[in-house]
Each structure stands twice: as structure tokens, then as C-alpha cells.
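Okay, here's the structure, questions in a sec.
A single protein chain has been omitted; all remaining protein chains appear in their positions.
All chains are identified by letter, namely A, B, C and D, in their written order; residue positions are counted from 1 within each chain.
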Amino acid sequence: MLHHASVGQRSRLRARIAWPCALSALAIGLGLTASASAAERTVTVVLSEEPDVLEPCQSSRSNIGRVVKQNIVETLVEIDPKDGQITPRLATAWQQVDANTWRFTLREGVKFHDGAAFDAAAAVKSIDRTLHATPIECEIRTKFFGGLKITAKAVDATTLELVTDKPAPILPTMMGTMTITSPSSPMDKATNQPIGTGPYKLDEWKVGQEITLSRFDGYWGPKPQAERARYVWRTESTVRAAMIAAGEADIAANIAVQDATDPKMDFSYPNSETSRLRIDTTRPPLDDRRVRMALNYAIDRGALRGSIFSADVEPSTQLVVPSINGHNPELKVWPYDPDKAMKLLAEARAAGVPVDNEIMMIGRINIYPNATEAMEAMHAMLQAVGLNVKLKMLEVAEWVNILQKPYADDRGPVLLQAQHDNNNGDAVFTVYNKYHCEGANSTICDKKLDQTIEAAEKATGDERRKLWQEAFRIIGDDIIADVPLFHMVGYTRVGSRVNFQPSISTNSELHIEDITFK
Amino acid sequence: MMRYLGQRALHSAIALGALVMLVFFLVRLTGDPASLYLPIDASVEQRQAFSERHGFDRPVLAQFASFVGDVLRGDFGHSIRKDRPALEVVLEAFPTTLSLAVGTMVIAVVLGVVVGSLAAIRPGGMFDRMSTLTSLGAASAPDFWVAITGILLFAVALGWLPTSGTGGWQYWILPLAVLSLRPFGLLVQVVRGSMLSALGSAYVKTARAKGVGEATVVFVHALRNSGLAVVTVAGDQMVGIVNGAVIVETVFGWPGVGKLMIDAVIQRDFTLVQATILVTATAIFVLNVVIDLLYVLLDPRIRHR
Amino acid sequence: MSEAATLLEVRDLRVEFRSGLETVHAVNGATFDVRAGETAAILGESGCGKSVTAAAIMRLLPQPPARITAGEIRFDGESVLTMSRPRWRQIAGRRIGMVFQDALSSLNPVFSVGWQIAEAFRVHGEASRAERRRRAIELLDRVGISGAATRVDHFPHQFSGGMRQRVMIAMAVALGPSLLIADEPTTALDVTIQAQIMDLLASLRAEYGMAMVLISHDLGVVSEVADRVAVMYAGRVVESGPTREVLRRPSHPYTLALLRSVPGGKSKAQKLHPIVGSPPDLARMPVGCAFHPRCEMAREICTRVAPPCTVVEGASGATRTVECHFAAEVASGRVA
Amino acid sequence: MSDPAATPVAAAAEAVQVRRRLPLWRLLVRDRFALVAAFWLALLVVCMAFGPELLGKAATALDLRARNTPPGSLEKGWLAVLGTDALGRSMLARLVVATRNTMAVALTAITLALLVGGLLGMIAGYVGGWSSHLIMRGADVLQSFPSLLLAVVVLYVLEPRVSNLVVVLAVTRLPVYVRVARAEVLEIRERLFVQAARALGGGRRHILRRHIAPVVAPTLLTILTVDFAVVMLAESSLSFLGIGIQPPEITWGLMVAQGRNHLAVAWWLSFLPGLAIMLAAMSANVLSSWLRTVGDPSQRWRLEAPRGER
Partner (left out) sequence: MAASPEQSPGDVVLRVEGLRKHFTTPGGFRRQPVVVRAVDDVSFDLARGETLGVVGESGCGKSTVARTLMRLDEPTAGRALLDGADVFAMGPRELRRARRRMQIVFQDPYASLNPRMTVEEIIAEPWDIHPEVLERRERPERVRALLESVGLRRDHAERYPHQFSGGQLQRIGVARAMALEPEVLICDEPVSALDVSVQAQVVNLLEEIQARLGIAYIFIAHDLAVVRHLSHRIAVMYLGRIVEIGPEAEISEAPRHPYTKALLSAEPRLDLDAESDAAPRQRILLGGEVPSPADPPSGCRFRTRCWKATELCAREAPPLTADPESRSRPPRLVACHFPESDAGS
């Protein structure tokens, strides 16, 4: 807000800010700093944290992926952020040979940064490294390929065959997470020198200060505009936003909603996260469906949106965004109806439900911007309908213990602040884990739901989508396992020098090649 | 003197050992690194495998024994997060914090001594009152708040300074200013107090009776005698600066030990926590030795004790 | 006694210390002279204002809290109190030297004694660095410190009390002043050392032809070394004159009482005669004569009227001044 | 007893000299800084005592439509005179209510540190021997390590509850009191009046209780006032790092920490509590230096002297 104040805005601003001197010096300050870095075609990106490592195998972590993924190392296929469709990248085509076998046709003429040729053998080696090189901690392995055995084979130079031990209907989608590195990458230890096929290669990582990439001239695709990319990191959102405003950086990958004050610079994008309050349905009074309904009626989503949450968030009905295969568009957003909530609670109480038991609301500090305020607000809303709720904010390590099984036996009724990210195209990455009786984060156990999930996992195409939609109906309407909140948005601040359109994937990968200069 | 230093070294070594032991067991009580390191959906088997790989499944005492053995061999372990030797990571970050701390101390001591001395010349005068108020304010302001406000004011609104990061001298101004506020405030108070008593002392009377000029009286006779107090407070503050460094490094994106340590604790990167603590505590020990030597330099009475 | 030129003149000096609601009248119109070459003693008990007077002469009073409200101090005809700071710095140390009571705290602990002695030369723009050092060694040797060439680099804490006082003296006489103010120079010292120091001071005085103002509470010391004495009580000089005259035939009841309260008379079986009560509260001075509440011969007038300064003719013809309504009676011993 | 009246000694009694000292409150009135500081702290104590009862409701009442109202206007009611926060809650009410937690945390922590540290220091100073060594080495360990980091580690182990926070803050301040108490005891026990008590046959406990504790206590209290500021700042730093007191509890430090996210749009959210911390800390510092001056006979006159002559 302090940054690009137009003349018209000023009088309004002055009422809010007690720094008139700051305002008068504003224009001069901006003029000076903005011109300083205009010379070179270097894009500076400011991140919220420094990557711990640059190991491609860990690029499913957003702090690493934002630097590495698709910039340095590429995947065989990409998932289109708009509709979840799979598009070619290093593979040009793919087909299912039988239930357990997929074949990918690889792009020709692709070279790694170290000069090695990209072919099926290289792909096999890279996949083996990711899936089987145990000395390397590899999140892609654990997160996406856990419980599945894959054997990669080079059929010929451009044909890669993947054989699984059980049917894997969405293997192409999964391959959207698999980064391909040069055969020269060490198989016995992690590397901070990722060598891939991407449009940029790693120049230098000055630990603690910056990472620089430079354009790879041997890239197979179109030549991107930016010659170099520079990554720096600042913890404070305010500072990141300030850096763009001051012209010290071009893109702040994510800033908090309250720092996104300038529509000319700040772009919101759905970040594929969906927030909710997870209801522990096994503990009274939360084991009563009327109470769970009341919880949903008590939350004023309209008031939260545009205040604590961004105005751009979408109220959600389920844990996946509409672009995910299996999203159920039939489900309705819960309206705000405190009277109804109170009535339901009264009914439940009359039926002997211990409505007055203390319900623990457990939040996680900084799970999303304003997480604490959001919990404070909802705490007040639930109290307003007469529920006995207590709020407790936890740091991530403790919060994880509550999120994950095994749960403590002596736990009371808990509403857990949670957020789920599925930008991988299919509901399977969500539903089993969160709602199946055996799911690691599940707090419900419903036979009918479990059968539906199991059937969906094996199905493909339309049938698969219908089954997932049915599962979401059961979760949202029959059981009411959550207080769904919003499909979240992130804010990217883009400086005046460059064009960049953030998308749903910007959270986990930030494509330098897409950036153009004005 | 040598004996005294030897004793100090022994005490510090004991303190260091106790501290490391304390930290070793404390951090292991803070929770399982697996739950933080592995993705949320990781299975129980994956978690177990992770713990086995890194030896967290072993009894804590066994872990401690091998840790001590490793440290004695100069091996501080491997940081899981950074996937590098922990000591390397710490030593990389160390110069940043050190230069911040030294810069801060230089600024705080120089300004503190000058302002404190000037204030003591006319106690109760205008300058004294202003400097008292300023120094109290400086010592009382929450540093993170000053840091962010400073960025918004000087970098964003006025555009005089870069917001954050490292680079040329301009990048040092805000972090150093923020960090030196508190030590400056305290030093002004201390210098003023000890200057007041020095200026009231008999040896200052002697100097005046000799016809020594007022400037020499203040900045040679009295100040030299206030040196001990300055060194004591500055030394104490040096430890405190590491606290401030955590904040400043976080806000300004400086790759220092403070932030490293906080992050390591938050991420339960045990080896890194241990390594940072060992290195920091050793540095503080060295600092204490330096302070002892400064005492000796400043006060001949200690030299001949 | 030959009349030498007056070197130091103190006229009606008044010094106050302000503290809280009360004002402490430390010096209430002290008047005395010091002639060139003589030893003048200011004698009095603690709190009588003798050290404050010395500090006022040396312009060492901390102001505030102290305030010189009246009076004049003239050194060699020049007014000390109104003189400019640069002018005063030419006098302090060079023409007037000062020795303080507590040598340990009066020497700067962090500089070597040589440095501190040499500083006297330095501030008065004399000599080169090497020359200053040479002269510092010479001075140390002169004041009786053996091994001066090595001792010159030692620090005050490495000296004994007597040696430190010698260093102080060396510093004070470094530039050959014509006046030395010695504020209780031997009070903290043992008798045998005290004798050494007094002896040293006497020989230096003779050598340099200095006048000395000896500030002391010790009747014995004063009677042995001073040519003239000024007895102070409650901030005033109540009696002054040639030492022998004053102590042998005191004209002021306070001087008399003081003499009688000292043990050491021949008759041991006799009880001592303390002065009753305590010195007056300087913030609440009695009306009339300040000594009257403790005076055995006080009469009605003493409680009302402050006695004027009267000149009394002594036995040897020398004059002295006394502030007592009944000075003559006291001197003649008519009042017991 | 024999008749003493006849001796001059008895007459001396008439001249008892009473040194007048101004009562403390008058000295306070004479130092404007200290007076303001004391007044401010007194106000805080009132807020601490009654704040939550009076304004507790207003401090938690959401009004999402009146969020981030800037201060200085009475349009939205007197409670919004200092503005409202991101949830539309009255800043005034929150500041007042937060006083209790803030002060209680700081006061409890420093009191705890004073009692435990003072006791340990007195033992170390008076008893000496191995217990002194043990205590002093322990203080070394604590002091040779940045307190903030120690607090972070410990709070992760113990979880950031108010009680734990208090304990951690107390522990990190402990060495100061141990050292000061020990140094004081070492000095005081050589004083003549302690020697006199020993000569009378007074045992360790008698001397510690009657002579040493009462003399050490004021020194420790002076440190306590400074530490009040230090601890308050430490608490806010921990909140900044997210491991101090957790919402819905409020402290000033937490308010600053939360408000910093909104600094660019609503500066008052962190400015006002930051100011509150600073003023309270300053007041404590001013009062502490006033106490030092009062306790120091060579400086006390500065307060006693009439205005304009200091």
C-alpha cells in the first residue's frame, strides 16, 4: 500500500498512515531504485525460505521445486494447472500396454546440461535413482510412489517401459512428479548440483545468500527471454513485498494477503490448497451428525472471505479443487445459519448428546496466512452458537502428531485446522489418505465409503471420476467429516519490469521460461 | 594470570560439556524428526525406515555415546535437512554472525562511550536528559519491530536503503542499526554511570590540580578507568547479540548462525542444533578469554594480581 | 617574624552545598592569609570546612552541588575565582601544587606513576618525552623512592602507602610551585611513616622555597611544623595567628577545649575533657556564635550575636585574630 | 547503674544530629521522568488488576466489518479510539486486557528468578565450597549461551504454555541474580556489622536472615526492575518466533508479533503494543535508575537538590 500510491489514493492513505514524510518521499525513492536493475535480463525471485538442498529427488517439496522443477530438471509429462490434463514434456506420447504396463515415447534431440544425451537408458537410470537409490532421501519416492513397485526398462532409445506390480491407472499423472536427471548424477548420495534437461542450468548456490541459474543454450524447447535467474529468500512476507515495490526483486512467489495491496503488482492464483477443519467423528459430541451440521452452519464463510481470507478464495465443498479428477460439483456450500445451528444443537442435547463437552480447536501456526486470526474468528463463531470450544495453536511438529495416526486414545473431541494440497490431477492423492478407514490422516471409518474408495482406485476414466464424486458425496453430505472452508489462493507480486502469470502450480514450481520482459 | 586463564578454560570446558549434554537430550525430547522431514502422508514403515537410517531408533544413551565419540574425532555429524556435514554448514554461517556481532559492538561501543561520556560531563543537563531518554528507548524497543518498521520506512517509503539481503555497505546499515540499539542503550547508561563516579574520584581531582585540561580529564583519565565497565557490559551484550542476530537474520535474510540454529531446532535437525551450539559456545568461550585479556590490558591491578 | 609578601589571600569565603530542602553551609566566611615561604596550617575537626576551603582554592569544588556564594581568593594578587580557565590552568600544577590525603585513590590506578608525574610536565608544555621521563625519575629519586629508574614504570597499587604519598608529593612539586597545599597528607599513614613524610615535606619546602598550606586535624603535627595556624570551626576561622601563640595561649574557647581533649598530658590519672555534644549541623547553624551550644563559657550574648573578628596582641608582639566575645578573658585564663 | 547524668556524655545526647532525608515519594515527585514512569506502571497495575474483567468481552468480540479501523477516531465507538485489529476487535480493549498476561508473565518470571537466583547466590556466597562451585558453574552454563535459543529449545520440549514460558524466562534470567547475590554476599559478609553479629555468636542462618538478606534485597530489586523490561522484550521475541504465548491468550508481545503481518496496511496493530512494551520497559528502566540514584548516597543529592540546579 505504501508502494504505488496514486495521487487519488493519497488522501485516503494519509488517513491511515501516520507517516506523511514517508509518503512525500515515496515517488523519488521508487524512481531511484527501480532503474537500478533494469540493465540486465536477470529475473530475481524472492522466496520465503532457502532450499535446504537442491536434490532433484526432493523437488516435490515446494521450496526446492520452485527453483529446480521444470527450470533445471524436467519431468516426462506435465499436469495442466487449468484442468488437470496431462501434457507432454520430455515424453511426447504414452500408452497403456496392459493393466500393469505403460510405455512412454521420449522426445528426441534432448540433451542434459552436462552434454549427455537424454534417451530411454538415461531415463531408466534417473527413475531408478529416484525410486531405488536408498542412500538418497527422496520425497518423490515416499510421497507418490510408496507401496508401488515399478520396474523401468528401455525398450529402445526413445521408448521407455514402466511395469508395475499392481494396476496403476494414473501412472502418467504420477510421472508428472518424476524429475529426470543426468546419468552422471551420483547414485549413492544426494547432490546439490542438479543436472537436468531444463531451460536453465545451475550456476552457483551461495549458501545463505542466493542461487543463480543461467540460460541453457542447448535447450530443446523455445529459448526463454530471461538470461539469468537469481533466487533470494526473506522470511517476512512484508519484506518480500517491499522488495518488489523497491525494485530489488521481480517476483515474490508468495506473499500474504494483507501485503497484496496493489492490484497492478499482485496476482492471486488458486494454489491448489484447500482448507478445512477436520472433525474427529469418533469423540462425543462430534460423533453426532447434528452437531457436525451445526458446526458448518455456525461458520460465517462470507465474513471470513475478504477479511481474514483473501477475497479471491472460493468457499469449498470438498477437499479437492474443481480441476481435480473426481471433484463433485453437485455439493453445496454450507450457508451461514447460526439459528439453525443452535436448533440442531438443542435437538442433539435433547437426544442426550453431551453437546457441552469441551471441544478442542487445534490450529497450526502459519499453516496459511492469518491462520491464527482465522482460528480466533471461528472460535468466536462457534462460541456464538453455544458450543464449548477451546482454542490452542500449535507449532508444526506438535500439530503433525495430532494430524497423523496413531491418535492418542485419551484424546477429546478435536477440530483440527488443516489444509490439503492436491495439484496432481487425481483425487486418489487425497481421498484414501484422508478418509479411508486405514488412511493415515483419517478420522472416519465408514464401510460404504471404504468400498467406494477401493473401487475408484482400480477404475479408470469416467467410472473412476464418478466413483470419486460418490465418495465426496458420502464424505460431505452423509458423514459430514469436515468443516470445509476455502479453496485457497496465493498471491504473487510481480514487479513492473516483467510479465508473469501465476497459476495453480506456482506454489510448487515457478517456470522462469514463462517470464517475459516488458 | 596464566593460572586464572587456565582455570577459566577448565570452567568453560565443563560448562560447554554440560551445555552440549543438556542440549543433546533436550532436543531429543522435542519430537520425532521423521514426522517433520517426511511428507505428511508417509507411512509408518517409511517413518521407521527413516529413523533406522539415521539411528534415531537406538537408545538415547547409545546415541549420546557415539555422538561424544564422533565429536572427539572432530566429526559433528551429518545434517539431515542440509544433507551435508553439520560443522560445514555452521562454519559457513558463522562469519556472517560474527561480522554482524563485531560491527554491532564497534558501533555500540563507540557511540555508547561518546554519548555516555558527554552525558556525564554535565549530569542533569540538556544533553544528559536527551541521551538518557534516547538510550532508555533504545534499550527498551523490541528489535523485530524496529527491524520491520525500519525496512518499511527507510527502504520502502524513503528508498534510501535496500530492504534486506547482503551486499555493499548499504546493506549493513539497517541490520547493524537494529542490532546495536540495545547494547548502545545499555552502554550509554553504564558509561555515564561509571564516568560519573570516575569524574568524582580523587584521581580526577589530582589531574585537575595538576592543570590537566578538561578534555584530557574526561577522555583520558576518567574514560580509561571506565574501560572495565564498558568491557564487562560489551562482553555480556556480545552473548545477547546472538539473540538479536536470530531476529535480524530472520528479518533481513542474513545467512547467520542465529537463524540457522532456530531453523534447526524447528526442523529437529539434531546434529545441526548440536553443531551450532558447540560452535557458538566455543566462540563465547573465546570471547570470554578475550575479555579477560582486555581486563588485563586495561587494568594493571589485575595484571599484578 | 619578618613580614613576607602575601601569597594567598582568602577573604570571607562562603561555600554552600545544596541538598534536598536544606543547604549545608560548609564554609561560612573563612578568612586567612598565607605568606610566601611560610607553613600555614588549617586546623580543625572533620566537617569544619577545611578541605572544602582547600578545594575552593584549587577550583576543585564540584558545582553543583557546591556553590561559592561569596568571598574572594587571591593568589599572588590575582583573583582565582574569576580568572579564566586557561589562565587558571597555567597556575594549577605549575605555581600551586596539591597533595591529597588518600594517595591510593588520588593516583590514577591505570597509569604508571612515571606517566602521571610526566603529565605535569606535559600539560605545562615542558620538555620532550625522554626529558620528561628523565625528570620523573629524578623526582622519584628526590622524594626518596629507591630504584626510581625501574619504579617509574610501576603502577600505584604496586607501592606502599608511604611510597604512594611520596609519589603524590613528587607530582605536586614537579614544576617547583611557590605554594603547596597539603590536605591531611599523613592521616592515613602510620606514625613512623608520617614522620618520614613530614620530614620530606620540610626539606622540599626549604629546597624550593615553597609556602605550604597544611590542612590537618592533628594538633601534634600542626604544633610541630606550622609557622602559623588557622583554627576552623563550623566553616569559620575562629582563631588564627602564630602556632606557638595560638596553641600555648588559646584565645578561643574551642581552641582551648580542643587542646584539653587530647590525651598525652603528663597526668594520666586525670580524665580527658571532651567537648560536649557534636559539631553543629551545618544545615542548621545556631544563631550567634556557632560554638555556643558546646561552649562551657557561653553567655547570653553568644546565643544572639555572632562574635566579631578581634585582633589580639600576643606575648611576642605578633598579632592574631580571634572570633569570640570573651577572647581576652579566655586568653588570660580567667574563664575556666 | 551509676548516675550518668552528671557526665558530659549525657549532655552530648542533647545534640543528637538528625540527618534529614526526604521521604521517597517526595523524591519521586521531584524527578519528573521517574514520576511519569511510576504513574505509567501504576496505571498498568490497575489494568492488570481489573482490565480483563472490565474489557474482556470487548477484547474478543469480532467485528469483521470493522476490521483494521485506524486509530484516532471515535466514529466506531470509544473502544475503537486506538483502532481495531484484523478481526475488528478493539485495540484499546486488547491492550488493556493483554496487560495482565504480559505483566503477570514478566513479573512472575522475574520474581521466580529473583527468589531462586537470590537464594542460590546467597548460598554460593555465604556457604562457599563445592555447592558454590556447582551453582556458579550452572550459572556459567546458562549465561554462556544465548538465552533466546535456550528458551526456544526448552519451549519445544515443554510446549509453549504460559507456565512453561514463565519458567523458561525465569531460568534464563537466573544467572544474573545468582551472580549479583553472590557478589553482594561476599562483600556484605566482610562488613563490620556482620562481623559484629558473628562475634555475638550469631549463626549462619541468623546472619543470612537478619543481616545479609535485607541488604541484598534492595540491590536485587533494582535489578528486578531492569529485568522486567528485559523479560518483557524476551517474551515478545519468543512470540515473534511463534513459540511464546499462544492465541487466544494475548500479550503485548504476541500482539506485536501478530500485527507485524499487517504492518504494511495497519501499522497500529503492532505499533501500539510495541509502544506499550517500550513504554513499560522504559518506565521500568527509568524507575530502576531512579532507585539506584536514591540508593547511592553520592548521587542522591541530585534528586534532593532544588529544581534547576541539578
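Note that a contact is a pair of C-beta atoms (placed from the backbone, for glycine too) under 8 Å apart; a residue touches a chain by one contact, two chains touch by 3 or more.
Fair warning: this is a prediction, and the values are worked out from it, not measured in the lab.
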Touch rule applied to chain D and the missing chain gives residues 1-2, 4, 7-10, 12-13, 16-19, 21, 191-193, 195-203, 206, 210-211, 214-215
In the full complex, chain C touches the hidden chain through residues 45-46, 160-163, 190-196, 198-199, 217-221, 223-224, 244, 247-248, 257-259, 261-264, 268-269, 271-276, 278-279
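Methods note: only the chains that are shown with their structure count from here on.
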Min distance from chain CA centroid to global CA centroid: chain B
CA centroids of chain B and chain C: separation to the nearest Å works out as 53
CA centroids of chain A and chain B: separation to the nearest Å works out as 38
In chain A, the residues touching two or more other chains are 2, 19, 236, 238, 242, 395, 397-398
Each of the following residues of chain C touches two or more other chains, namely none
Residue positions on chain B within touch of chain D in the complex are 11-12, 14-16, 18-19, 22-23, 26-27, 29-31, 123-124, 129, 132-133, 136-137, 139-145, 148-149, 152, 189, 193, 196-197, 200, 239-240, 242-243, 246-247, 250, 258, 261-262, 265-266, 273, 277, 280-281, 284-285, 288
Contacts from chain D onto chain B in the complex sit at residues 33, 137-138, 140-141, 143-149, 152-154, 156-157, 229, 233-234, 236-237, 240-241, 253, 256-257, 260, 263-264, 267, 270-271, 274, 277-279, 281-282, 285-286, 289, 292, 298-299, 302, 310
Chain C partner, complex, touching residues on chain B are 200-203, 205-214, 216, 221, 224-225, 227, 298-301, 304
